[in-house]
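Shown here: the complex without one of its protein chains, the others still in place.
Chains here go by letter, A and B, matching the order in which they are written, and residues are numbered from 1 within each.
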Amino acid sequence: MRLPRSVQAIYLRPLRRTPTYGIPSCDLQLRSYSVRNLEFFADFAMRAAYYLNLAAKGPIPLPQITERWTVPRGNFIHKKSQENFERKTLRRLIQIQDGHPTVVQCWLGYLERKAYHGIGMKANVWDFEGLDVVGRMEEEGDRLDREMEVHWSNFGVRANAATEESLEKLLGEKAFSRQIRPMEEFIRDPVEVNRS
Amino acid sequence: MSQFRAKTLDIGGYVNKWIIRDHTKRKVVAEYETERQSLRYIIRNTSLPQRMRAQAQLQLSQMHCYTRPTQVKNRCIMGGKGRGVLSDFRMGRFQFRMNALAGNIPGVKKASW
């Protein structure tokens, strides 16, 4: 019995679409210490791009990064007897050409969800904007203003709205006086345990 | 200093007094970094009045020494050593060697070329 076409394709090299214009829209860099995982995942990414109708170029092997460290063998003195260690980072580049931004985001999201162990991913995404950017931004701003107008028109018309004195009182309240420390979210407070 | 130290231990891994002290310093540095940077900006800005700059200088020099980023020292997270620490792995050289040989550090192998 013959296997389905999509299953047959797994045994062959990944299919690819031909770009119409060849304008890069996303550069995905894969990094790993192991060739097997990297090759496998690059292949997977290429196939995913094909089925999403994206023209992908690659996987282009980039120069590997070699880092070396030399440390003494012993824990104390004996500098004459040392040992070398190294770490080789292998890289592959996959370039998406003429991709629609949403489809590219979809592809990246899919790859992130199916992330493979021992592989780092880094993506540079380019967005293209037509001429007259400023005009469009102003238009957008006007639109937002109009949208907000509904809310702003309700501002401060309540009968019991804050007067000058009550505002002062309000500002003195706890919610306003709470001073947030700088870099609050990065300070790790110790976990408190209530022993009772 | 004890006023900055966490009431309960908040770091895992190897712990000794130097590590606790260094961790406390790190937290203090992070908390006061914006304040220090703004004072430093005032001091360096020559277009500001001299008096203001002098005041900022005084204020900066009177801040607690724990708020100074140079007080922070990288220590070995496995054994607390202060010297010969590889910043890539946050480990002392011997700990690094042991862990690398045991295969605990991804990608690091014995090299020969």
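Here is the rule we go by: a residue touches a chain if its C-beta (ideal position, glycine included) is under 8 Å from a C-beta of that chain, and two chains touch if they have at least 3 such contacts.
Definition applied: contacts and distances are computed from a predicted model.
Not every chain of the complex appears here, and the one that does not is recorded in UniProt as "Small ribosomal subunit protein mS33", selected from "Polynucleotide 5'-hydroxyl-kinase GRC3", "Phosphatidylinositol glycan, class C", "Mediator of RNA polymerase II transcription subunit 27" or "Small ribosomal subunit protein mS33".
Of the candidate positions B:V72, B:M98 or B:A111, contact with the unshown chain belongs to B:V72.
Of the candidate positions B:Q3, B:S47 or B:S112, contact with the unshown chain belongs to B:S47. Where chain B meets the missing chain, the touching residues are 9-13, 19, 22-23, 26-27, 29-31, 33-34, 37, 40-47, 69, 72, 74, 77, 90.
Simple rule for what comes next: only the chains that are shown with their structure count from here on.
Remark: chain A and chain B have CA centroids separated by 28 Å (rounded to whole angstrom). By the touch rule above, chain B contacts chain A in their complex via residues 6-10, 27, 30-35, 86, 88, 93-94, 96-97, 100, 106-113. Interface residues of chain A, counted against chain B in their complex, comprise 33, 67-69, 71-75, 83-89, 118, 181-183, 186-193.
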